[in-house]
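Presented below is the structure to which this report refers.
Heads up, one of the protein chains got dropped from this complex, but the rest are sitting where they should.
Take a look at chain A:
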Amino acid sequence: MAPEKALKRKAPTTVSDFTILPLTLPALPGLPASHTFTQHYLYIKPHEPSAYSATADRSLFLANIPIDASESSLRALFASQLGGARVESVEFDSSVPAAPLHKRWKAERRDDDEEQRGKKRKRNDVDVVAEGVVEDGESALPSLWASEVRRSGSAAVVVFVDKRSARGALKEIQAAAKSGRTVGWSAGSGLGVERYKSHITLTHPSTSALQSSINAYLSQFNSLETHRAKLMKHARTVPDEDGFVTVTRGGRAGPARLEEAEKKKAELEERRKNNGVKDDFYRFQNREKRKEAEVNLRKRFEEDRRRVERMRERRGRVKPEA
C-alpha cells in the first residue's frame, strides 16, 4: 500500500475550477486493516447555475458527496470544521428512493410557470402537471423511509444565509485543502438496522392516515382537473403567434375514442377488401405473385445460408458431440 499512500499524499488540491477537499472517514470495526485511514474527496466550487437563480451567489456546489450526507450533517460540517458558516438549506440532486417524478409538459409550457413562480402561489394556478397533482403535506402518501441516502457520486447545492458566509466558507475550504488540515466526516444517523426496521413499519401506515391523504388528494385532484380543462379550452381558442390554433383533446365535437377510430378503420379496410377487385383476377397478378413467391424463397434461402455460415464462424464446424 506504500506507493498508494504516497500517491494519496500528493493528491491534487484543485481540478478545473473545483477545490478538492479531502474528508477523513471514521475508522470503523469490521473493516480490513488497510482501510483504517480512508479519505473521501469533495469537489467544491461556487454555484453557477445555467438559469438565473436568486440564491446562486450565496451557494456552493458540492460534487461527490458521501452517500449518507444529509442537510444536518452538511450543516454540522460547515459549522464545526469549516469556519462556522451558517447554512440556510441544502438541495440534493439525487436520493434513494428517488423523489416522486411528476410528468410535465415540455419547456415552453413551463415557462409560463416560471413567470408565475415569483408571484404569490395560488393553488389553482401553479404546478399544473401533466397528470395527478403535486402533493402537499396533506395529500401526500406517508413516506416509506425515515431518512434518505444519496446515490454514489452525486452532488448538492448548499445555500448559505448570506453572500459573505458563502465566500467565507469557500475560503476556509481552500485553506484547509492547501494546508492539508484534517477535516473529519462523521457517520450519518439513522442508518443500518434502524433504517430498515423503520422502513418495515412505515410500509404499512395506519388506515386513517391513508384515508385522509386519499381524501385530500382526490379533492385537490378534482379542482385541478377543472383548472386543466380550462387551460386546455384556452389553448383551443387562442391562436399562437403564427396564427395557428393548437389542436388539443376535448374539442367541441366531443372526443372520439382512439379505439373506436381504429376499429372503424379496420372495418373500412375489410369492406374495401371484399368489394374491390380480387388480387388474383388478372393473369399478371398471378404471375407477379408467383414471381414474388420465388423471390421470397430465394431471399429466405440466402438468409438461411448466411445464418448457417455465421453459426459456423462462431462455434466452429458442425461436429457431433463426443
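Rule of thumb we're sticking to: a contact is a pair of C-beta atoms (placed from the backbone, for glycine too) under 8 Å apart; a residue touches a chain by one contact, two chains touch by 3 or more; residues count from 1.
Rule of thumb we're sticking to: contacts and distances are computed from a predicted model.
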Which of "Sodium/hydrogen exchanger", "V-type proton ATPase subunit F", "BHLH domain-containing protein" or "U3 small nucleolar RNA-associated protein 22" is the UniProt protein name of the chain not shown? "U3 small nucleolar RNA-associated protein 22"
Options A:Lys178, A:His234, A:Arg287 or A:Arg300, residue touching the unrepresented chain: A:Arg300
Footprint left on chain A by the chain that the document does not show: 7, 10-12, 15-16, 18, 20, 25-26, 28, 30-32, 34-35, 38-41, 43, 63-64, 66-68, 96-107, 109, 130-133, 141-145, 149-155, 187-188, 191-197, 199-200, 203-205, 207, 210-211, 214, 217-218, 221, 225, 258-259, 297-298, 300-301, 304-305, 307-308, 310-312, 314-315, 317-322
